[in-house]
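What follows is a single structure, written as structure tokens, with notes after it.
Excluded from the complex is one protein chain; the other protein chains are retained at their positions.
Think of it as A, B and C in the order they're written, each chain with its own count starting at 1.
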Amino acid sequence: MKQTGPLLITAAGGFVLIVAYFIPFAQNWGELAAIWFDILAAVAFILGGGNLLKTHLKRISDRARGWGYSGVVVVSFLATLFVGLVKVGVNPSAQFPDFAWSGQYRQMGSAFWYLFQYAFTPLTATMFSLLAFYIASAAFRAFRAKNVEAVLLLGTAFIILLGRTFAGVALTSWIDPDVWAGFAYFTGLRLENLTVYIMSVFNTAGNRAIMIGIALGIVATSLKVLLGIDRSYLGKD
Amino acid sequence: MTEFIVNQWWLVAIVIASLIPLVMRIVSAGLLETLRTLDRRWIFLLLLWAVLIPIYFIGVTGRTFPEVPSVLARATFDEIDRLNPGDPILLAFDYDPPSEGELGPMATAFVYHAASKKLRMYFMALWPLGAQMIDNTIAKVITPDFRDLVYGRDYINLGFKSGQEGVIKVVVTNLRELYTTDSRGTAMQDIPMMEGITNIQQMKVIVSVSAGYPGTKEWVQYAVTPFPSLRLVAGATGVQAPLLYPYVPRQLPGLLGAIKGAAEYEKLVVDAYGGANADPKYLEALRRMGPQLVAHLLIITLIVVANVVFLIDRGRKR
Amino acid sequence: MSSSLKGKGSAKRSIAAAVACAALFFPALAAGQAPAPPSGLTARDHSWDNGTRIDLQWTASADEATLRGYVVRRRSTVETNFSVVDIVPAGTNALTVGSLNREAGHLFRVTALGANSLESTPAATTAPVFPTMEWFDGTRVWFLFTLVLLCGSVVAFIVLARRGMPLTLRRIAGLEAVDDAVGRATEMGRPCLFIPGINDMNEIQTIAGLTILSRVAKTAAEYDAKLEVPTSKSLVMTAARETMQTAFLTAGRPEAYNPDSVYYVTDEQFGYVAYVQGLMVREKPAACFYMGSFFAESLILAETGNAIGAIQIAGTAQPAQLPFFVAACDYTLIGEEFFAASAYLSGEPDQLGSLKGQDVGKLLVGAGILLGVLGATAAALTGSAFIESLVNFFTGTMLT
Partner (left out) sequence: MRRENVFWMALLVIGAAALLWRSAFTTEGMGREYVRAVPVANGRWTQSDPATYGEYQGAEAALPAQTEYQFSLPRTIGLWLAAFFTLAIFSFLFGDNPFYKVAEAVLVGVSAAYWMVIGFWDVIVPNLVGKIWPALVRAWAMPGLSGPEAEPSPSYIVVLVLSVMLLWRLAPKGGWIARWPLAFIIGTTAGLRLIAFLHGDFLVQIRNTILPLAVIDGGVFDPWLSLQNLLIVVGVLCCLVYFFFSFEHQGAVGATAKAGIWVLMITFGAAFGYTVMGRIALLAIRLEFLLDDWLWLIDPTGRRVAALLAGGGLG
């Protein structure tokens, strides 16, 4: 029961949705399943949030290395949760001024908005911007002409990098039919055009093949899940 | 340039001072050895200066690099520019603050273009934070510069709906099924510009500004593929753009890739509607192309240097 | 082929423009007589559909030879004005109107459009027609065919493999390295880190990643290595715990399983990566596995892992992130290889059979592309309408 039940639910859920795709009156079941998933994922936040609290409270009580930072996690977590759920500092919606809870929880000027604007946004955006540095160091370290594959990888990146800036355009702007009529046949070699060709030919071909392969991989994986061949996440006993 | 260096001597001093340890290292250990064992933090520092100095330079002097719009940027521009005043246009903003740097200028330019053309704008978002991005863009463009446009008559924020691509599937045939109110909670029947609008197929153009899933790809898959008469143009991040090229031009007639695409489109819009002294806030991407250029050149130099060192070493081994 | 499509579209548009011009600006200039009207307009529900289509049929106008085409108009019972649905070229006498509302009845009018841009009196339907919904969507019958073909080949090879059909497979670099990496971490006395991507359980890549986790966890249990799995989604945490527990049980060391080694961090992509990045420089794992759906964080993880000198094995089906993994990791499973990895790692016959089935799928794709390309080329070279219609049937009906 503990294992066959979930296996049956998996198979039934999946096959019903596959069949529903061909039956007009059931065609919106897929969307319904997606909405249900969102609800379940939102409910699961209780598990995740609880786990987060548990992990960090344990570190604090154990006085584990760096427990002070766990304290910061717990405080910022609980504070944000409280001001967001209780809508601290949120005015009712202008449409319904008599409904105290009708305001948007992320309304400008509310406590939750302050946290969003001055903590969440700068922190996430700066984390994201670290990528600029990492990309430079990766380019320096990994792009070495060790073999044909590596040469193609770095050569293409090189052309795109140049072709997408003003400098690249200037570099090959001498290939101009106005300079010499014969250049009319070679304008394709101008960097900005070369970039477009690489994107529309090789990039298209490569991505298409990858996408076709991925679709086949997803078909096989989904089937294995539905047939109960892949089932490690359903536990044992 | 010289004037800039003289006036901002302190910045020059900081940059030079910060590089002194590296120079000392090169002097003591030799250039090749330094490069071979280069601490990646030196690369980080070089990149920081490569981005920061151009920003500062452009910020002080106000100069930008010229942009030549590419075919795709022009195609995007034309898709919107051929519309007539009052035509409905859907603006789907599926991104969040971390992608603001790339997509913010595009969103601004799209709204500026649509507002200048007096199109009826319907905003919606599949990302929770997209609704915020819509409000920000409206506050940046429409509220200060198009005071004659009225909310509910000329533009509307339908807000965020959860359900990812499921939302697209539904609104393509029946908008009212999911959207009974706008983001402010006003019922649909009380909004003048919603009269007669029952689904997304009535939009003349769909503009998708997206940073990932769900985004432009899902709009192609679930809106344009089943209803090929829909016209979709997109602004995408540099990461997303290569994945969208396979859809160009049949399913996706216009595509702006990364800050470069934004700068090209910005230029087209500002040239057409901004006048001689365009508000600098509409030139954000053009300004950002400066640091872009220098950083690109730095990365190219790094690749070249790394390969020279690599080839010298390989030559010695043989 | 694409040019012919374009041609048709622009012809339609130019006719529409002509109609508009004639009607709006030059009513007096369009001298001459309106053409004879079409007749006998019938409207019937389109069979085997999802209730959005109606088939129209009419008898040609007597002036068919000189016509520009027919203008089809529609209005539902809740609307007051007719609106143009389509303008079809002369010689056509049927049209399927789509995207209709099932709740309302629909009325149609067809007029002939003369060479002088004058329209005839309309042929009209009298009673409103309702599109009805059948129990099977006939437009998807070819898709059903493809589905059965592909799923069938996967299932068939799974069955064959169970019956003992010998299977040979090519090597995938990187998969052999999984066990070695865990082993090395054990020797060095340092932990292993497994990142199952940042998407939730509604993503097949996450599920595929967890299947690989079960193998990594089993090896870790055997070697007695420490394995840490921070997750970005609560549901993934739940599923990963089940996976780990099962793996430790299979390895015969259920007592070594520590549920706290799988934990939730935050749903926010960059919050998660900020945490993992910090974790990596502080705990210095010797082996890092990135298996699942990744976005911008891929390079942050891979570069940090590189800086601490960890062995890194990545697998994802996010094409945008593959370049970064390829550049910064020791081994990368590209796209389909990632989905194949669990089959390779388990070595069970049914798993390997599914790989054969995928290969048959690729053979079919290759054959289909070759046939289609040959047909399209032949159509372009010979200009044969028959071949073109065959190709159009293939791309427009079978492949939609």
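Operating definition for what follows: a contact is a pair of C-beta atoms (placed from the backbone, for glycine too) under 8 Å apart; a residue touches a chain by one contact, two chains touch by 3 or more.
Keep in mind it's a predicted model, so treat the numbers as computed, not measured.
Visitor: In the full assembly, spell out which visible chains the left-out chain is touching.
Guide: Across all of the complex, the chain we cannot see touches A, B, C.
Visitor: Can you say which of A:S61, A:S76 or A:S173 touches the chain missing from this structure?
Guide: A:S76
Visitor: Given the full complex, what residues of chain B touch the hidden partner chain?
Guide: Spelled out for chain B, the touching residues are 10, 14, 17-18, 20-21, 41, 44, 47, 51-52, 55-56, 58-60, 62, 98-102, 104, 112, 116, 128, 139, 141, 144-148, 160, 162, 165, 176-177, 180-181, 185-188, 221-222, 225, 237-239, 241-242, 246, 250, 257-260, 274, 279-281, 287-288, 291-292, 295-296, 299.
Visitor: Please output the residues of chain C touching the missing chain, sorted low to high.
Guide: Against the left-out chain, chain C lists 1, 3, 143, 146-147, 150, 168-172, 201-204, 207, 235, 238-239, 242, 264-268, 270-271, 274-275, 277-278, 281-282, 319-320, 322-324, 326-327, 334-337, 340, 355-356, 358-359, 362, 365-366, 368-370, 372-373, 375-377, 379-381, 391, 394-395, 399-400.
In the analysis below, only the chains that are shown with their structure count from here on.
Visitor: List the centre-to-centre spacing of chain A and chain B in whole Å, with centres computed as mean CA coordinates.
Guide: Computed from C-alpha means, the inter-chain centre distance equals 17 Å.
Visitor: So what's the Cα centroid distance for chain B and chain C, whole Å?
Guide: So the centre of chain B lies 26 Å away from the centre of chain C.
Visitor: Where in chain C do residues touch two or more of the other chains?
Guide: If we look for residues of chain C contacting two or more partner chains, we find 269-270, 296, 319.
Visitor: Show the residues in chain B shared as contacts by 2 or more other chains, in ascending order.
Guide: 40, 98, 242-243
Visitor: Would you mind writing out the residues of chain B in touch with chain A in their complex?
Guide: It comes out as residues 38, 40, 43-44, 46-48, 51, 65-68, 70-71, 97-101, 132, 162-166, 169-170, 183-186, 242-243, 245-246, 248, 258, 260, 289, 292-293, 295-300, 302-303, 305-307, 310-311.
Visitor: Along chain C, where are the residues that touch chain B in the complex?
Guide: Checking each residue of chain C against chain B gives 2, 52, 99, 269-270, 295-296, 307, 319-321.
Visitor: Considering only the defined contacts, which chain B positions touch chain C in the complex?
Guide: Touching chain C: residues 40, 98, 173, 201, 212, 227, 239-240, 242-243, 250 of chain B.
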